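What follows is a single structure, written as structure tokens, with notes after it.
One chain of protein is taken out of this complex; the other chains stay put.
Take a look at chain A:
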Amino acid sequence: MKLSYFAWVRERIGVADEEVALPAGVATVADLLGWLKGRGENYEFALQAPEIIRVAIDQEHVDHSEPLAGAKEVALFPPMTGG
């Protein structure tokens, strides 16, 4: 699965995107955020307040309860500030 990061989530993690193989038991967006957070200091720094992280699966906004099954690309980013 491809993970994409934007704005300060990207800066804190240190890469714009990466391919990951999800371990068993990571079924939802919330599970993914929890798992990523444990992957190192940079992830911990980016995801220290997971509740504010916005998530898109295959370029559609989703809630943290959304299942990951079938997702090709999951994007993590801060609340949007365009316009």
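Following the convention adopted for this analysis, a residue touches a chain if its C-beta (ideal position, glycine included) is under 8 Å from a C-beta of that chain, and two chains touch if they have at least 3 such contacts; residues count from 1.
Everything that follows uses one rule, which is that contacts and distances are computed from a predicted model.
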{"item": "Per UniProt record, name of the chain withheld from view [\"Spermidine/putrescine transport system permease protein\", \"Urea ABC transporter ATP-binding protein UrtD\", \"Molybdopterin synthase catalytic subunit\" or \"RsiW-degrading membrane proteinase PrsW (M82 family)\"]", "value": "\"Molybdopterin synthase catalytic subunit\""}
{"item": "Touch residues of chain A, complete complex, unshown partner", "value": "4, 6-8, 56, 59, 61, 75, 77-83"}
